[in-house]
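What you see is the complex with one protein chain gone and the rest in place.
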Amino acid sequence: MPGNTFGKVFKVTTWGESHGKAIGAIVDGCIPGISLCEEDIQTELDLRKPNNSNFGTSRQEDDVVEILSGVFDGKTTGTPISMLVWNQDAKSEDYSKIKDIFRPGHADFTYETKYGIRDYRGGGRSSGRETIGRVMAGAIAKKILKEYKIKIIGHTLQIGPYKATTFCSKQIMKNDIRCADKNIAPQMIEYIEKIRKDGDSVGGIIEIIVKNMICGLGEPVFDKLSANLAKALMSIGSVKGFEIGLGFNSAEMLGSENNDEFYIDKNKNIGTKTNNSGGILGGISNGENLVLKIAVKPTATINKTQKTVNKNKSEKEINVIGRHDACIVPRLIPVAESMVAITLMDHLLMQKTIA
Amino acid sequence: MPGNTFGKVFKVTTWGESHGKAIGAIVDGCIPGISLCEEDIQTELDLRKPNNSNFGTSRQEDDVVEILSGVFDGKTTGTPISMLVWNQDAKSEDYSKIKDIFRPGHADFTYETKYGIRDYRGGGRSSGRETIGRVMAGAIAKKILKEYKIKIIGHTLQIGPYKATTFCSKQIMKNDIRCADKNIAPQMIEYIEKIRKDGDSVGGIIEIIVKNMICGLGEPVFDKLSANLAKALMSIGSVKGFEIGLGFNSAEMLGSENNDEFYIDKNKNIGTKTNNSGGILGGISNGENLVLKIAVKPTATINKTQKTVNKNKSEKEINVIGRHDACIVPRLIPVAESMVAITLMDHLLMQKTIA
Amino acid sequence: MPGNTFGKVFKVTTWGESHGKAIGAIVDGCIPGISLCEEDIQTELDLRKPNNSNFGTSRQEDDVVEILSGVFDGKTTGTPISMLVWNQDAKSEDYSKIKDIFRPGHADFTYETKYGIRDYRGGGRSSGRETIGRVMAGAIAKKILKEYKIKIIGHTLQIGPYKATTFCSKQIMKNDIRCADKNIAPQMIEYIEKIRKDGDSVGGIIEIIVKNMICGLGEPVFDKLSANLAKALMSIGSVKGFEIGLGFNSAEMLGSENNDEFYIDKNKNIGTKTNNSGGILGGISNGENLVLKIAVKPTATINKTQKTVNKNKSEKEINVIGRHDACIVPRLIPVAESMVAITLMDHLLMQKTIA
Partner (left out) sequence: MPGNTFGKVFKVTTWGESHGKAIGAIVDGCIPGISLCEEDIQTELDLRKPNNSNFGTSRQEDDVVEILSGVFDGKTTGTPISMLVWNQDAKSEDYSKIKDIFRPGHADFTYETKYGIRDYRGGGRSSGRETIGRVMAGAIAKKILKEYKIKIIGHTLQIGPYKATTFCSKQIMKNDIRCADKNIAPQMIEYIEKIRKDGDSVGGIIEIIVKNMICGLGEPVFDKLSANLAKALMSIGSVKGFEIGLGFNSAEMLGSENNDEFYIDKNKNIGTKTNNSGGILGGISNGENLVLKIAVKPTATINKTQKTVNKNKSEKEINVIGRHDACIVPRLIPVAESMVAITLMDHLLMQKTIA
């Protein structure tokens, strides 16, 4: 059953394997007449590239976007926008020795069981490179949302035991870990470096804040904005949890504490004094900031010997020494932002059918 | 934009308002030839009824299901199954005084802004009664899943500060709070009773465990089983967080701790020694138990004076004295189980297109 | 696989069997704030009722619509509109003798083969009564389209060998066959009467004209307006052909004859001098009248002995003496108009996501 399309109106389809010829995305349903060039997309794509920091993977590809359709004279035409990135650095020989073995924490076993066949080179479709398609499509969504003044800010809230306690948005791009707390950022980085040297990996928590939200987005009862954001973010590899507003903390709240009281602000608009709901009431945006959190598991690839099994149901040991990310969190931020942007764009266009 | 349908193959559409004539659901895509009668559905429906405990709402309706189509001679025919429950206890006059005012924590404001009109009686479509449709459809899914030996167990993990620390599935139906820890259950109930008397409400956490899972369910990259489960559960009113496996705790794990090592079990099947992933690898079920958690916010309706605003943008005070649930958690369990059942049923049928 | 939903934005789901409890429809995605009452729908429903003419079926039910949700204080609220008609006249005993036999021209054999089970009473889901759901949903679409001045006119173009040669829209409702040619209408009626007495049935051709069309509806390349209209109309039982504009006659045209030249009309609008295209260019409406034709096969039920087979693969003879329509054409007109209205409504809302 096809599962590679997201959205109903701003419809994104992605394709491509880690070591195939290319990775691509189609956006069908994009508004016509929007200025769009490859640079708009390249900027976002560069943010998910392994950087020069110590905790990134050493695979160094130039992921260069190419727009193949849907744009004419620098503007979108309303027809499908096809984009791709060629895979440059694909060495298939690296992976032949793991073709029959199931790496713990990876999708090798489930793909093999589901499909009866799998492209074992670099994880195939389950590779992190799949997110290139999401970022390309997300770049278009972000560009349009900017015209609505909607701003999506992702940042690292936690790495292992290190938690940010202050938030200064200007700090985010100033450190490799994309943390808004300048005091904790160096400790996070140092911690990852230690983990990396040890051949291990570590997880974290990303927070995404959406500012200048439009009120009224979300389609009850199943396509609630919160439900589709949860799906969007949980569809990213390695994401294991999702929260909106107080999330799991709301379990310990009383109704009288948790309810956000309405008031009339200076501009005579209706707002809420607190934002425990994270910007959602009844599955519909209420105009306050969206506040989302996602939990990221530690990267499955580690440089340590692990017990596992192979296709022939023999128990084996595996130690895949090679390039890997000790911490995927900062590279997931543009991906998470992209999925939020795509979801918001989709809901924004859905709402046009009503208003 | 229509948002009242869930699923692609086992497709559930629900309709109905709290104080309209009826609440209903259509299941289109159900397998033909399945034995089905109204009692199968009534049993599940009774579980979401306000019970006689102190913390339930005092609204006492007999929610009696009626099957209108899709079943012939006691068997499903493959045509759409239409079911409804008539609303008996709808007193519209109760609600006229709140027709212009936006209750904090409720969807009044967002529905009004989104649609420009709303059925203010009892929350209309955003009422908890909407979940009747989900439970009716879920009952059918559960019945079919039972033939595959798949078992869905929901239970209360936490109410306010009280957390279950042991799990005995036989305890769940023995207490009103549906807690699997017989020691903490009375404290949870006592706590809710206290909150109720105080006119307040409280939230909690529900865990859902799925046993005897089939391997291979989930459609990467966007319709991952975990992503669709997140959407399914986050689409339930009051749910603010979702976790699978270790969830947010995985942020503090090392890869070497978090990866579930494969082994060959006694029956020569491939399994994992631990289940940190919660039964999902690469978005596809791996045959281990699914382990999901959802956070439930405290019920928005409380018997306390709250500040708010009305349609004319005047600040007001509101105190809706009336029936309400001090804690919705136990009544949400059958709803959450239903959404899990519908999602699994849908994915199970999707997988048939491959294998 | 579910197949009982039509449309993407104005989404119609129908359910119900000929001899089940009821027949129903849900419209999800209807614009909020539209005035709507049961009479709006009843009026359309009455047009598909067997009338008092000689060629109608003698089954005389009062198909009374009941709206169960989605309308509050006489207005649509944007939530799903659930409607149903109770089946009054269902006598199951009439059908027991045909439960194992496959009637020629009917769906008995294919339903049995497809689903392994079928509701044999009156054709079950494949009965003409299924169209009640379409007409109920279509009535809502028509009401909204009227606000856009869009007018849908269906009429009988041909019955057996009798073809209308003139068109006067005022004539359509003046005769039982709904023919716009007052001279041929009596001959059509007389012919059907003769056929009916003979226990036989006859087909015909319906033309549907849509006036005051909006330019720009249709979503290339697969959801062209013409493609979706074809699907909508071909999904009606007994319809075997579809044409737009010159249809099959365009095969004999030269390009120089067939191309509709553009000109500037009195109101300074762009129009075409001829309308060979039937109002569609590149799958998108061009503002000219839509002109569609559908071919209706003779009703499968006849009072004549026919050869056939039963479930046990024995050859049998069958002669179902009972009520039947000698000619279904006039009763299909409101159904066809409804499907056109639903399709246009859907495309009109789709276009809102662009403009």
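Chains: A, B and C, in written order; residue numbering restarts at 1 for each.
Operating definition for what follows: a residue touches a chain if its C-beta (ideal position, glycine included) is under 8 Å from a C-beta of that chain, and two chains touch if they have at least 3 such contacts.
Bear in mind the structure is a predicted one, so any value in this text is a computation, not a measurement.
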(request) Would you mind spotting which of A:15, A:167 or A:263 touches the chain that isn't drawn? (result) A:15
(request) Using the definition of touch stated at the top, determine which of C:142, C:155 or C:224 touches the missing chain. (result) C:224
(message) Take the complete complex as the reference. Which residues in subunit B touch the chain that isn't displayed?
(response) 8-9, 29, 31-32, 78-79, 220, 349-350, 352-354
(request) Spell out, residue by residue, where the missing chain touches subunit A. (result) 1-5, 9, 11, 13-17, 20-24, 26, 28-29, 32-33, 66-70, 72, 75, 77-82, 84, 114-119, 121, 124-125
(request) Just the residue numbers, please: which parts of subunit C touch the chain that's not shown? (result) 1-6, 8-9, 14, 102, 104-107, 109-111, 113-116, 125-126, 130, 158-161, 195, 200-205, 215-224, 226-235, 237, 240-264, 268, 270, 272, 277-278, 281-287, 293, 295-302, 304, 306-309, 313-315, 350-351, 353-355
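As a working rule, only the chains that are shown with their structure count from here on.
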(request) Going by C-alpha centroids, which chain is farthest from subunit B? Tell me that one. (result) C
(message) Suppose each chain is reduced to the average of its Cα coordinates; what separation in Å results between subunit A and subunit C?
(response) 46
(request) Mind checking the centre-to-centre distance between subunit A and subunit B? Centres are C-alpha means, answer in whole Å. (result) 26
(message) Please output the residue numbers of subunit B that touch at least 2 other chains, ranges allowed.
(response) 1-5, 9, 14, 114-116, 125
